[in-house]
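Excluded from the complex is one protein chain; the other protein chains are retained at their positions.
As written, the chains take the letters A, B and C, and residue 1 is the first residue of each chain.
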Amino acid sequence: MADITFTLPDLGEGLLDATVLEWLVAPGDFVERGAAMVEVETTKSTVELPSPRTGVIAALHVDEGGVAEVGSPLVSFAADDDQAGIVGTVPADEVPVRRVRLTIPED
Amino acid sequence: MKTDDDTARRLYRLMVTTRALDAEATVMQRQGIIPGYAPLKGQEAAQIGSGAALDLARDFAFPTYREMGVAVAMGVDLIGYFASHHGSWHGGLYDPLASRFAPINAVVAGSVLHAMGWAKGEKLSHGTGVSLAYFGDGASSQGDVHEAMNFAGVDDLPVIFFCQNNGWAISLPTERQVAGGSVAARAAGYGLAAEVIDGNDVVEVFEATNRALQRARSGGGATVIEAMTYRVGPHSTSDDPGRYRSIGEEQSWALLDPIDRLAQQLRAAGADDAFFESARTDARETVETVRTGLVDMTDRPLTELFDFVFTNPTPRLLEQRDAYLSNAYLSNEYASEATHG
Amino acid sequence: MPSIRSFDGVRISFEQTPGERPVLLLHGFASSAALTWQQTGWLRAFAAAGTATVSVDLRGHGYSDKPTDPAGYAMTAFLADIDAVLAEADYDIVDVFGYSMGARVALAFAQAHPERAGRLVLGGIAARDLFAGWNPDEVDAILLRNEPVADAQLTSIVTTARSVPGTSAEALSALVRGLDASGVSSAPQMPTLVAVGANDELAPNAADFAEQLSAELVEVPGRGHFNVLSARTFRESILRFLAAQV
Partner (left out) sequence: MAETLSMQAAINTALDEILTADDRALVFGEDVGTLGGVFRVTDGLAAKHGSDRVFDTPLAESAIIGMSIGLAIHGFRPIPEIQFDGFAYPAMNQLITQLARMTYRSRGALPMPVTLRLPSFGGIRAPEHHGESLEAIFAHVPGLKVAVPSNPSDAYSLLKQCVADPDPVIFMEPKSRYWHKAEFGQPAEAAARIEAELPIGVSRVVRPGRHVTLVAWGAMVARCIQVAELAAEDGVDVEVLDLRWLKPLDVAGISASVGHTRRAVVVHEAPLSAGLGAEISALITENCFDSLRAPVQRVAGFDVAYPAGPLEDHYIPSVDRILAAVQRTLEYRRG
């Protein structure tokens, strides 16, 4: 269950870090890509960062009030190894139900 | 032919319903009600504008797997349409002839040839109907599309080649897909009329489709319409656009929403809150109806594994069916379905 | 970004998003439409609510022209710019949402054209005059010569302002001298909301100000002048206020 970690994206204008004002998601939440995820403050302005991924939040790496560095971990999503392909589902390894019995041959 | 206010309002209602259904489909996939879905968010104007222009008495539409908006515009049975995404029946459970809407087709470009063929039939029978083939910038690279356009050109066939250039074919951007940068530009090579239109202006799409319909009905032959739009959502509910494009790009397009654009024009033309509220209410009712239909949708009866392979089934196939359905090891709820004729 | 040429030849750029009831968005001192409304998620929130927006880069800011003559920054110039933009956008009546200096301009617009403003939201602003206590020469020391001055708050605000990319020190200097952002003459005639961060040091005693305008008030706990804009409660209360039936 290797999580997928996203760093604080480059906020432009040479900014190196930002203060986390408020998380709009919590670990365990299912979030769609693009939904509002976290509010951060830079020296110049506040920025509402959208979720970079559709999935379940695994961990928030900077607490509210904490300083996040551009390029260092900000949020992790749970990513089960068995990621479905572009279509369809991942087949479950079910134990098959059997009804037919066999008889041992004489030879 | 200017689009009057009533038509614009009808187009708005159809787009609001399509947007609500499209969003609910992703929710239903997350909830496991359907295994997968291909969202069309952002392309409502291109689909409603073209689908709503068709004359259900004589025209025929050929969709791929992402034209739910066209199905809404043409009044197709939506529970039957969503049966395809529900995994009940690949082509959907609606009646294609009654709906004038060919079965859902998962391999793109193939149905473009079918639209051309239908148009050939319409011309041979001296009808005034027109077929409309849906394909995207991705499918425009398939040989089938080029062959269809050439055939239509040779015979001046009454078909509209409607390309929703939505910027992406799964992970490939249009500039890596469409050499020369324009699908419509190729029409000249086949002697066809062509228009590149703002696919996010539903009135422009509606009027361009009507122009092409008039041309075809009056013997002027085929038209290539390239509706420039944008696939705001992922290719499918298990796609991760983060691997090939930025959120900034998606959100800048999302801000230029085709539904809001028409809302602005309707509001300026005097539409009041009551109108907008009724559009939202209709959409909610349709979503509830479709959702309930899919939640209650039962598996297809086993006999349907065999029933539609041929129009006149071979004896061997019937034997295969009867042998399987009457097998002891099928659990009793199936065994009772043993065929009876 | 589309733009129009205003009465005095100054080119004003602005951004539009479609929707039902339009709202005019006016950013703060040394900011821009993108910084104040795009990055903070406001444009996404308005799009989700189906509300049309017109976000203007006020003269001297963003992509708009940046005159350096203080006379070019009279409030009447700002109002003329807005008239030109609204004419281009083909909007007669708009709701207006201004932040900080933009709130001053919004208030002036509402008072100049009461029949054109539907609802009015004034963010990050209070009774105190915008540049109250700002000595233009000290501002120039910081802006033009990067020399800190005794007033620590002024130094920090103006230094930050200067560091915003795309800003022009000369334009900001001229604006501080030219803009007569004096106090309020009369209560606006349309429904008004004053919305501030509870710790906004540039907008003290907002409650009195709201009362003076007979306006509703929202104070967001824990937030100051520079970080209330993207706060969830700030956003929700303003959207609710704007959505209330006229």
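The rule is short, and it goes like this: a residue touches a chain if its C-beta (ideal position, glycine included) is under 8 Å from a C-beta of that chain, and two chains touch if they have at least 3 such contacts.
This one's a predicted model, so the numbers in the text were calculated from it and none came from an experiment.
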{"item": "Chain not shown, its touching partners among those shown", "value": "A, B"}
{"item": "Touch with the omitted chain, as defined above, among A:14, A:28 or A:91", "value": "A:91"}
{"item": "Residue touching the undisplayed chain, where the options are B:47, B:84, B:209 or B:223", "value": "B:84"}
{"item": "Where the unshown chain meets chain B, residue by residue", "value": "35-36, 65, 84, 86-91, 105-109, 138-139, 141-144, 169-172, 176-179, 243-244, 299-300, 302, 304-306, 309, 316-317, 320-321, 324, 327, 329"}
{"item": "Contact footprint on chain A, counting only the chain that is left out", "value": "81-91, 93, 96-105, 107"}
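Following the convention adopted for this analysis, only the chains that are shown with their structure count from here on.
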{"item": "Arrangement of touching chains [line / ring / star / complete / other]", "value": "complete"}
{"item": "Chain pair with more C-beta contacts, B-C versus A-C", "value": "A-C"}
{"item": "Separation of mean Cα positions, chain B and chain A [Å, integer]", "value": "32"}
{"item": "Distance between chain centroids, defined by C-alpha means - chain A, chain C (Å)", "value": "37"}
{"item": "For chain B paired with chain C, centre-to-centre distance based on mean C-alpha positions, whole Å", "value": "45"}
{"item": "Touching two or more other chains - residue numbers and ranges from chain A", "value": "50"}
{"item": "Contacts with two or more other chains, residues of chain C listed in rising order", "value": "44"}
{"item": "Chain B-facing residues of chain A, complex", "value": "30, 32-34, 50, 52-54, 83-89, 99-100"}
{"item": "Chain B partner contacts - residues on chain C that touch it in the complex", "value": "17-22, 43-44, 47, 50, 52, 90, 245"}
{"item": "Touching residues (chain side chain A, partner chain C) in the complex", "value": "12-13, 21-22, 24, 36, 39, 41, 43-48, 50"}
